[in-house]
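Got a structure for you, questions after.
One protein chain omitted, others in place.
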Amino acid sequence: MRLPKYVWALVPAVVLLGLVLLFAIGLQHDPRVVPSPLIGKPAPGFDLRIVGAQTPFRRDDLLGRPVLVNFFASWCAACRDEHPLLLDLARRGVEIVGMDYKDTDADGLLWLERHGSPYRTVVADPEGRAGLDWGVYGVPETYVLDAQGTIVYKQIGPLDEQTWRSKIAPLMAAGSVLQTGSR
Amino acid sequence: MIPELGHFALLAALAVAVLQFAVPLLGVWRGQARWMDVGASAAQAQFVLVLLAYLCLTWAFVERDWSVVYVAANSHSQLPLIYRISAVWGAHEGSMLLWMLMLTGWAAAVSVFSRSLPRDVRAQALAVLGALSVGFLLFILLTSNPFDRHFPVPEDGRDLNPLLQDPGLVIHPPLLYMGYVGFSVAFAFAITALLSGRLDTAWARWTRPWTTAAWLSLTLGITLGSWWAYHELGWGGWWFWDPVENASFMPWLVGTALIHSLAVTEKRGLLKSWTVLLAIVAFALSLLGTFLVRSGVLVSVHAFATDPARGVFILTFLAVVLGIAFSLYAWRAPRFVSEGELQIFSREGLLLLNNVFLVIAAAAVLIGTLYPLVVDAFNLGKISVGPPYFNAVFLPLTAPLALLIGFAGVVGWKQARVREVLRRVRWPLAIALVAGLAMPWLLQRRFELAAAGGAFLALWTLTMAFEEPWRRWRARRAAGLAQIPRAIWGQSLAHFGLGLWVLGVTFTSLYSIERDVRLAAGQSVDLLDYRFELQRVEPFAGPNYDADRATVEVSRDGASIAKLEPEKRLYRAQRNVMTEAAVDHSPLRDLYVALAEPLGNGEWSLRIYVKPMMRLVWLGGVLMALGGGLAASDRRYRLASAAARRVPATDGVPA
Partner (left out) sequence: MRTFSGMRSVICAVLLAAAAIGSASAQGDELTPQQAERYQKLVNELRCLVCQNQSIADSSAPLAADLREQVLHQIQSGRSDAEIADYVTARYGDFVLYRPPFKASTWLLWLGPFALLLLALGVAVVFVRRRVRPAPVSPPDAARNAERLRRLLDEGSREERR
């Protein structure tokens, strides 16, 4: 405890320095994005059906190849932002499975008719049950699954070209051959 | 034209602020008295200019000038006049202008009421305040100009956030800012002490009333904010440990510590460098709060719409201001020698303990508030730190304070005699123990140890608060009371307020009952002895909203005691739904009803609370502030200025 007085007097300055550094880092992080604990884990099971039909669709139907699972809804404004990119990805051969989250079949189908469908399959999740198990908290959210059905990445909020190229495309390419980012 | 005038006034204020900062400092350096005096006139001129800018913005709101971006974003043609006036501080840009108005107001007040201070002290303090003004004015002008126009002019405004359309919100922000910003005066005096190397009891005497005045505004501001949240948010809570609340609570805790350490520095010439540090830290936490609320680094229910550029600016400003202050502190503070001895069992010893607990409590709030940021910065994931944490940590850190506070009046300065103190506390202690144990039983018919503990601490504080007046009354009746200086009355009242607050918090948090129920018209539900009957739900049209208004009759033993009319409002402009809770209150309990959602076929979900002693929480806050008001207006400070005039000002050159 017998530190010289000037050492004590330096303590506030040091604390300030630490705080400023912390805030400088903090300013570069988005506090709203909450990473999913499911990354690296098998995608949760579900037992739903295809929108507008009675055909069942289960977790097992996602296995065998890398897929994007995109939770969307007709009432979701931000979903329209990422829609052109999804359509483009679908044209490039990426398999996207749509989960129509907390929506009615009629509304969902109408929305897809109006904006075009990037989905190879559209699954109805009217009560958001699968959404709850997958940890969805605000649509749009997009999960990247590998061929074994493991979640390897999760995008919260609208997908953008940058994220696709730097994060998702390499992950999907690891599982199969794709033409990526050649626009 | 008017908005341009406002913009111009801000630019002129910036120029004046630069003068206010530079000229007095040069004057002190060169020993030029007339240069030093520029500070006072500049501070007053700057206040007038900022006031002009503020009135221009108010005018734009009152006149519904939608060509001003800020007005269009925060007002609406149907908005009542009172809310058009208060909408000025309804969002980031205008609230910064209010902040500026407060800052220049405090500086102008210093220039007027500190005429008696040594010339160089006043010059330096005003220069520091001028420097702060420069920073905030640049911030407004560069990143948050409320006078920006846009084209085409929209047909109507987008309306003030309905949460802010509440009487509590009309006065809460100004008081809060007055408190936040008020600590800048103590900060300025602290920097002056560091610059000049003069830190004596006279310094403490100048600083005390300013600090107390800032503290009492902050106290009132926080109290009103809590009251508003309780009524307007419809959640029935009065404190949520949200980052925004913590941002105001930390300066309050440190400001409270500062008030007490200033007493020690004034009376005993002790804890000098500590007091200076607290004065800097209190203001530092105000700046930190501004940063947290406006930069978007933390998620809060009530953060401003954020913009990274603003965050970077405030962080830079904060780093520069506090960097200079703390460097100066590290350099000069070791020179402050406190004379005299310090015994732990003396008033100054207890006040030192008070400071330890208050500052550590503030540190705990800081740790809890920033910890998610730390975890995220090290990429360890995202966590939340919420009420369960704060309640668990804060309580053990502050309960000892309530025990200490009772000794405030009976332990003398320098060295107290244990036997004498024991003689004076034994009866209050016995009363508090017995009544504290009995209270949960008598009032709630259910004993809880925590409630007994809380009641004991509260009663102990309450009885001891007026021990000194009581003793003087017993000795000399009215003559004895007349002798008591206002500062002591202030202390007693503020401590009494804290006692009430502890009592309120204890009972409301341990015995509140909350129920979410589903009712159709004519149905009722029983809570404790109260029967809540939903009589009807009817549409109702307000000036700028449509509402469903429920009528809930509360009865006890068949006798009606209150008719509550909670509302669910839909504000037309933005289609926002707001809950307007209805409360029937008496000192011993609140009956609170909020209308949640329609559930179809005439049923509604309602949230109902019975909250014992809720009112005491706010009453306590108000009494604390009143006590602060009494203390700040003590004759001693007016005499101090009179006396200082007689002491020749040392025309000191800063060492």
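Here the chain labels run A and B in written order, and each chain numbers its own residues starting at 1.
The rule is short, and it goes like this: contacts are C-beta pairs under 8 Å (C-beta built on N, C-alpha and C of every residue); 3 or more make two chains touch, one makes a residue touch a chain.
This structure is a prediction, so every number in the text was calculated from the model and none was measured.
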Interface partners of the hidden chain - shown chains only, full complex considered: A, B
Contact with the hidden chain (one of B:L164, B:V297 or B:V617): B:L164
Candidates B:A333, B:A364 or B:A494 - the one touching the absent chain: B:A364
Hidden-chain contact residue, picked from the options B:Q44, B:S95 or B:T463: B:S95
Omitted-chain contact residue, chosen from B:D37, B:D65, B:D120 or B:D242: B:D242
Option from B:A319, B:L352 or B:A402 whose C-beta touches the chain left out: B:L352
Touch residues of subunit A, complete complex, unshown partner: 1, 32, 34-38, 75, 102, 128, 132-135, 137-138
Where the missing chain touches subunit B, by residue: 90-92, 95, 161-164, 169, 172-173, 176, 198-202, 205, 221-222, 225, 228-229, 233, 235, 237, 240, 242-245, 247-248, 269-270, 289, 293, 299-306, 337-344, 349, 352-353, 356-357, 359-360, 363-364, 367-368, 371, 375, 380-389, 392-393, 396-397, 483, 514-518, 570, 574-578, 596-599, 605, 635-636, 639-640, 642-644, 646-647, 650
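Just so it is clear, only the chains that are shown with their structure count from here on.
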Euclidean distance of C-alpha centroids - subunit A vs subunit B, Å: 41
Subunit A-facing residues of subunit B, complex: 273, 277, 280-281, 284, 288, 291, 295-299, 308, 311-312, 315, 318-319, 322-323, 326-327, 329-331, 333-334, 370, 372-374, 376-377, 381-382
Contacting residues of subunit A [partner subunit B, same complex]: 5-6, 8-10, 12-13, 16, 19-20, 22-27, 29, 31-35
